[in-house]
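This is the structure I want to talk about, given as structure tokens.
Apart from one protein chain that is not included, each protein chain of the complex appears where it belongs.
Entry: chain A
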Amino acid sequence: MKIIQRIGLFLFAIGFIAFIGSLFISSYTLTQETIINNAQSKAQATILTEVLAEVVNHNYTSKWAFVSAINNEIETLNTAYRENQEWDKVIYNQKELLFYFTKNSTVGPIKSKGTLWFLLTFGVGILGAVLTNLFSYIGHAGIKNNGIFFSKWKSRGWIGMILGGFLILFYILLYWFPMYIAEWALMLDPLSKSLSGNPASQWFLYGFLYTVAIITMGIRFIKKYRHNKYQVVRTISVMFFQTSFAFIIPDILARLNLPAYDLKNIFPLDYTLFFEWRLDEYLANGFIGYFMLFWSISLFLIGVPLITYFYGKRWYCSWVCGCGGLAETAGDEFRHLSDKSLKAWRLERFTIHTVLVFAIFMTVAVIYAYITGDNHFLGMDTYKIREWYGFAIGSVFAGVVGTGFYPILGNRAWCRFGCPLAAYLGLVQRFKSRFRITTNGGQCISCGNCSTYCEMGIDVKWYAQRGQNIVRSSCVGCGICSAVCPRGVLKLENGAEEGRFNDESIFTFGNDGVRLRDDL
């Protein structure tokens, strides 16, 4: 068992090294054909061919030099356009061009032996990860938290810091410098083409890695919590929703020339829902387009309050959501790093509701602009608002901080402090829901396991030791507090709203002397 686990880890290491190495072994030659195939318009192709004449057919051994050569030319061109106020000529798709130019100009084994490299990197890495995870947590089924606070990667040790640094770097490259990881997408071209018919974009790469992370680490999670059916079912659910709704279905929709969106992504987490390009896309696609728009709006308006009323926000956050799915699987080993202090709770309520207000404000501005055609809302450029939201919330908060900081802030930093949908679900859960975590009479021993392993930073024991049920807007219902409780004190339940907040009795259940007095 242990040997297979080691072999798995070894294979994963090989795959990972090959994966990183694949970014450094190619040279790059831009051809005229590449320019024509990737330019937005004929005019753009013509002008690019002209300014890139010196780059074309020149072989660059350094990606850096290749990218900066192209970038410089486009910059010069754009500066000139801007000076002459020729706004319609400015090349706005500069980042995308650089990504596809790099990807399609790659020369060397990644290009010529793509399948082999795909197998060597993704293939070997995934195989290794699955093997090592399948053979982890051997021995009796049960709580597997031994040594977590001694771990160099799980408890902010040096491995954790390196891992965090790597994840942060990955997000920065993905969002702002995708041309430097273009080879990874290149290796995924066959897969992407078989699904959507299109070559792999950086978002396909991201979706693929995301899905792989949820599945491989989901296997690990299931192995770890195999004694707990709630955990097993919930994890299968997030693995399913990620693979189908988030990854495969949008690609099939794209192949069918339909709006290719994740149908389980709900506004305002899905903050572009009401952007004019999306509305236009839906409205241009007949019945199916209308249906998809109707579906998304219904999920937001009816689905969220209704299902949350019956089951709490867990139905989404820890059963369906992709961010939640990654947090619960790949992020599980970091759940204890969330801050449990009162200060953090105060900060959380401030930030998450601020983001919700920001998202709603942006959406109102965008709809206003769509209806009136006036791009200024309350004196602000709606494009600037969107740009800010996309940068600060969509990329930095949700991606870089949300996932990159797993090994530092825990696995739910985005869900807890930033996600506007979580804020909305949380308001319903707090004020109108049947969901609660029931505290079992007087059985709590204040040991602190529940609070420690709460990824949302809820001080669960504070309630449990008072015999009080836990009703908190942030609770995503992952059920780990109940799983790690050594005395059977906590249970996630949906029940009558009456008695949900049982905060009247302050005495230990079973203390008849004071209980009788209390009743008087």
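Here, contacts are C-beta pairs under 8 Å (C-beta built on N, C-alpha and C of every residue); 3 or more make two chains touch, one makes a residue touch a chain; residues count from 1.
One rule holds in what follows: contacts and distances are computed from a predicted model.
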| item | value |
| --- | --- |
| Undepicted complex member, UniProt protein name, chosen from "Sugar ABC transporter permease", "FAD-dependent oxidoreductase", "Peptidoglycan glycosyltransferase" or "Rod shape-determining protein MreD" | "FAD-dependent oxidoreductase" |
| Residue, one of A:Gly123, A:Gly394 or A:Gly442, that touches the chain absent here | A:Gly442 |
| Touch list for chain A against the chain that is not drawn | 139-143, 145-151, 227-230, 232-233, 341-342, 438, 440-443, 445-449, 451-452, 461-462, 465, 479, 482-484, 486-488, 491-495, 506-517 |
